[in-house]
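The complex appears here without one of its protein chains, the remainder shown in place.
In order of appearance the chains are A, B and C, and numbering begins at 1 in each one.
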Amino acid sequence: MRTLGAEMTSASAGGVEIRFPFHSSLTQQNNFVHAGAVTSILDSACGYAALSVAPEDHDVLTVEFKVNLLAPAVGDEFLARAHVKRAGKTLIVCAADAFAQRNGEEKLMATMLATIMVVKLKE
Amino acid sequence: MRTLGAEMTSASAGGVEIRFPFHSSLTQQNNFVHAGAVTSILDSACGYAALSVAPEDHDVLTVEFKVNLLAPAVGDEFLARAHVKRAGKTLIVCAADAFAQRNGEEKLMATMLATIMVVKLKE
Amino acid sequence: MRTLGAEMTSASAGGVEIRFPFHSSLTQQNNFVHAGAVTSILDSACGYAALSVAPEDHDVLTVEFKVNLLAPAVGDEFLARAHVKRAGKTLIVCAADAFAQRNGEEKLMATMLATIMVVKLKE
Partner (left out) sequence: MRTLGAEMTSASAGGVEIRFPFHSSLTQQNNFVHAGAVTSILDSACGYAALSVAPEDHDVLTVEFKVNLLAPAVGDEFLARAHVKRAGKTLIVCAADAFAQRNGEEKLMATMLATIMVVKLKE
């Protein structure tokens, strides 16, 4: 979260919204960079959504994800909304959308479907 | 490629190997950062593999990918190997593995299956 | 659709709901069969959602999909709801959920994120 300068703007059990200020690495024309940055945003949102339904003394670990890149990342601010599709004892499945925001309008730039593992924190 | 300091170490039609020097952002304990960095590496490798079979006046654009994170990124150097599974006129499907290398030993840290679109370069 | 005995129960531009009567092949304990049947249901729903936004003289072709299996398929009836996440000129991205219905209650059994190609019908 620190690296991306993100701020969680809303959260409930199973759902989160995270905002990120404009960052040049997100908007490079090079698609290869784009993929990693957008993945970080979506993965953060999924991770926090999963964490919101995990038991208190547990952490979460991303197992795998699929990302569809839908539009270039052009905007003043970026935001991601994630929600839990199913919370099991070992695995949590989350979906997230990432948006670019400009002049108050949101544009969907990517979507993720992720599998996250619940791991007990070591004492 | 510039951002990640990568170097292509071998390439043939449909297959590439890319090496990346150690970079702190890859090895952060925070899994969220890990996901984005590993995705960048794998996406770069898939992009170059796709480019190696695309017509000359065309560029490639990542449509979507799935990544399985298999082990933490710990090593002196990282490398990714990608190959083309099928090259169609519009879409190219690539698979890639990312490895962490330490003391001459390779450890598989993540794997990607990606769909890439061939787009005609604008004049 | 014929093979699965499906019936489309609601449709709008970009969104569809399909119902399937109980079919033994869906509920076998063998997980391998389960995966294929649930995939057929989800892929049908995504295909019809994509078709609802494609140009009139075009057909749709599934390029790839990711499925998360979330719960066993136990119920009197199965249904899938799909919606279009983004409709491009060449590719349409759809998301779908499959539910098992029993005694009026729905249980989410699987979810799909799919990439579908628009292809011009041959005359």
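Everything that follows uses one rule, which is that contacts are C-beta pairs under 8 Å (C-beta built on N, C-alpha and C of every residue); 3 or more make two chains touch, one makes a residue touch a chain.
Values in this document were obtained by computation on a predicted structure and should not be read as measured data.
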Selected residue (touches chain absent from view) among B:49, B:80 or B:93: B:93
Missing-chain contacts mapped onto chain C: 1, 3, 25, 28, 30-37, 39-40, 43-44, 47, 60-69
Residue numbers in chain A that touch the chain omitted from display: 63-64, 66, 90-91, 93, 115, 117
Positions on chain B where the hidden chain makes contact: 66, 68, 70-71, 85-86, 93, 95, 97, 108, 111, 113, 115
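Everything below uses one rule, namely that only the chains that are shown with their structure count from here on.
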Separation of chain A from chain B, taking each centre as the mean of its C-alpha atoms, in whole Å: 21
Inter-chain centre distance, chain B versus chain C - centres from mean C-alpha coordinates, in Å: 31
Interchain centroid distance [CA atoms averaged], chain A/chain C, Å: 25
Multi-chain contact residues (two or more partners), chain B: 63-64, 66
